[in-house]
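Just one protein chain is left out here, and the rest sit where they should.
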Amino acid sequence: MSEKEQVNLTRRNLLGGTAAAMAGLTIAPGIILVETAQAKPKDQPVTDAVRWGILININNCADDCTGCVDACQEENGWGKGSSDESKSRPDQKAQWIRKVKVTDRETGHAKTLPMMCQHCESPPCVDVCPTGASYKRIDGIVLVDKHICIGCRYCMMACPYKARSFIHETLTDQRSYAPRGQGTVESCTMCVHRVDDDQQPACVEACSSTFNSAMIFGDLNDPESKISKELARHGGVRIRADLGLNPGVRYQGIYG
Amino acid sequence: MYIFKLAILTLFLSVTSAQAEVPLPSISKGQGDSCVRATDDMRYNHMDYIQHHRDETMYRGIRTEQDSLKQCVTCHAVKDDDGGYINATDKRHFCSSCHSYASVKIDCFQCHTDTPRSTDIHEPLAQGQ
Partner (left out) sequence: MKRIQFSEISGYAPGYLLILGITGLLAAMGLGAAYYMEHNGHWVTGMNNEIVWGTPHVFAVFLIVAASGALNVASISSVFQKPIYKPMARLSGLLALALLAGGLLVLVLDLGRPDRLIVAMTYYNFKSIFAWNIYLYTGFFAIVIVYLWTMMERRMNGYTRAAGIAAFVWRLALTTGTGSIFGFIVARQAYDAAIYAPMFIIMSFSFGLAVFLLVLMTIYHGTARKLGDAVLYRLKNLLGVFVAAVMMLVTMYFLTNLYATEHHGISAFILAGDHVYTKLFWVVQIILGSIAPLVILYNPITGTSRVWIAIASMLVIIGGLAQLYVIIIGGQAFPLVLFPGMEVSSTFQDGVVASYSPSLPEILLGLGGIGVALIIVTLAVKVLQFTPESLADADIDPNYSAG
């Protein structure tokens, strides 16, 4: 642990019970600062002291809003964010994140929510991958090492969330920090390139710049982080919790 | 692999010094005065440096700039006469200039950008190193 992190921790301990109140104060609507406790110099490896997660309050998620999806496409260069994939049929195109409409059969009550890689603690995609290309980074982010992905798609078979896409054609219009290419599998990276650079994932940032602010990004391991506190206070569900995968993406308001 | 690598480079360098009839690749210089490491070292070992950095980035989240592929591509970008960037499929591209000469095939640019991108949202290159 770096010196800086140490300092932050002790300062936190000093604050003690007032931290909660502080968090509420400092965070003005629409502007959520990344908790800097994890700030990591570029040459330092990530650690398992953190586990990144996203909490989505779908009561704040507007039905017709696709802000998170648009931001992801723009950031990572897929869908509308890229001129590629013109030959692929709609069901062959990449889908890193999508809006799903959930309707209660009895009451007819409907809500929408964003669905993407849930960054499981025990990811089935990682278990099944023959080469080890699917992996979970030590800080909880589930990724594909496209350098050793052979394109067998077993991970797509295994994913309960339909969160992964296979690239069906040659691409040329990529972002420099988000390489993508034919014949390999990809999915939401929780914007790992941004997270390593102390920024939030593009979807979370976009969501908080609308009035909705339905998404919180943060460290699930840190009981003082905004996401942990919110989870402690109001709870949050894991989709398909019955599978015991313990996703890092949690939702509020699906069944309520 | 090393033997092979050295063989190719020896051939390459000996041809260079002998000024033989084979048309030599014209390798463009990068911006600035020097590469991220000694030029000779880079000639021989660039693949190992990038490969190592690749795994450091992928698995440990280390994002230093020195051996980053993004940096190579940006600093070594070559423009054609019209001022547009040259793609890796073209022999004039910095990486391809040598590789096509030495018959090395790399698949990196199927995914990685081979030119600096204007569509990037953030600045990809910290100027210099």
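As written, the chain order gives the labels A and B, with residue 1 at the start of each chain.
As a convention for this text, a residue touches a chain if its C-beta (ideal position, glycine included) is under 8 Å from a C-beta of that chain, and two chains touch if they have at least 3 such contacts.
Given the structure is predicted, the values throughout are model-derived calculations rather than measurements.
Novice: What are the shown chains that the left-out chain touches?
Specialist: Those shown chains that the absent chain touches are A.
Novice: If the hidden chain were put back, which of A:185, A:231 or A:249 would touch it?
Specialist: Result: among the candidates, A:185 touches the missing chain.
Novice: Can you say which of A:88, A:199 or A:246 touches the chain missing from this structure?
Specialist: A:88
Novice: Identify the residues of chain A touching the omitted chain, counting contacts across the whole complex.
Specialist: 87-89, 91-95, 98-105, 115, 124, 126-133, 148-154, 156-162, 164-170, 182-185, 239-240, 243, 254
Basically, only the chains that are shown with their structure count from here on.
Novice: Approximately how many whole Å separate the CA-defined centres of chain A and chain B?
Specialist: 33
Novice: Which residues of chain A touch chain B once you look at their complex with the stated criterion?
Specialist: Going by the criterion above, the answer is residues 40, 42-46, 74-75, 77, 82, 135, 137-139, 143, 145-147, 170-171, 173-177, 179-182, 184, 192-193, 196-197.
Novice: In the complex of these two chains, what residues of chain B are touching chain A?
Specialist: Listed in rising order, the residues are 54, 56, 58-65, 70, 73-74, 107, 110-113, 116-117, 119-122, 124.
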